[in-house]
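Got a structure for you, written out below as structure tokens; questions coming shortly.
The excerpt is restricted to a subset of chains, each kept in its original location.
Letters A and B mark the chains as written, and numbering starts fresh at 1 in each.
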Amino acid sequence: MHQALHSLHVATHGKGLVEITAQLSAWVAGQNIATGLLTVFCRHTSASLLIQENADPDVRTDLEAFFEEIAPEDGKRYIHRSEGLDDMPAHIRAALSQTQLAMPIASGRLVLGTWQGIYLFEHRRAPHRREIVLHLLGE
Amino acid sequence: MHQALHSLHVATHGKGLVEITAQLSAWVAGQNIATGLLTVFCRHTSASLLIQENADPDVRTDLEAFFEEIAPEDGKRYIHRSEGLDDMPAHIRAALSQTQLAMPIASGRLVLGTWQGIYLFEHRRAPHRREIVLHLLGE
């Protein structure tokens, strides 16, 4: 049984989902682990992680619209406004999605379903460089 | 330290929570692991996982009503309608709940609290056969 750690940097382009499935799969494939567990951890509170449909891009558009509506950039709602009107909605959106994901590895591959993709969900208006920590355990 | 992998198929009967605690516990009990970590992964984007109260069935009814209200089957809200009016709400409901859960094992058992049950949450109207991957690590 052995472990591997890796830090992945992902460029975002304002609010929205950035697929990271290929980067995660490529890193896992290079670790020589047939059976194991991958943990993905996002080191931010205004970006998060999500497993979602990777087929129809309209799903992502609708999902982003839902999160926009549930936590709108409305200055009257929030006390915390010092970092911009998009900052407090970003924290709420992160709270409603995931900071971390765990996924089994079988036959050297992530056990994702046919239509599942792994996404970094950027919640701020401005582009950011986000850091994701990967931890793999297995043999 | 050793690992075990298992694939569980769960029949659902339209929208709602299906308890899977007994199946998970039974599989864990047969793996001869006293201390460890169970990871449960749902291979779908229109069904998800949830740990909830397993005592009063009214809790499940109210929880299902909440998810129905927060992501209604309203054709005007969504661009993605090609797979039925219940499909986009299903992806939103999955995003708000969990695709994966991790739980410690102590003395050969899941460390669930007295009132906690593990549920597969079906988000589509039609019955489905859902696949859940279980990964266990410990000794």
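Operating definition for what follows: contacts are C-beta pairs under 8 Å (C-beta built on N, C-alpha and C of every residue); 3 or more make two chains touch, one makes a residue touch a chain.
Here the structure is a predicted model, which means the values were calculated and not measured.
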**Asked** So we've got 2 copies placed here, but how many does the whole thing have in this file?
**Response** 3
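Following the convention adopted for this analysis, only the chains that are shown with their structure count from here on.
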**Asked** Counting in whole Å, what is the centre-to-centre distance of subunit A and subunit B, each centre being its mean C-alpha position?
**Response** 20
**Message:** Quick check: in the complex, which residue numbers of subunit A touch subunit B?
**Reply:** 1, 35-37, 50-53, 56, 58-59, 61-63, 65-66, 70, 96-98, 101-104, 106, 111-116, 137-139
**Item:** In the complex with subunit A, residue positions of subunit B that touch it
**Value:** 1, 3, 5, 37, 39, 41, 43-45, 70-71, 77-80, 82, 88, 91-92, 94-96, 98-100, 102, 131, 133-135, 137
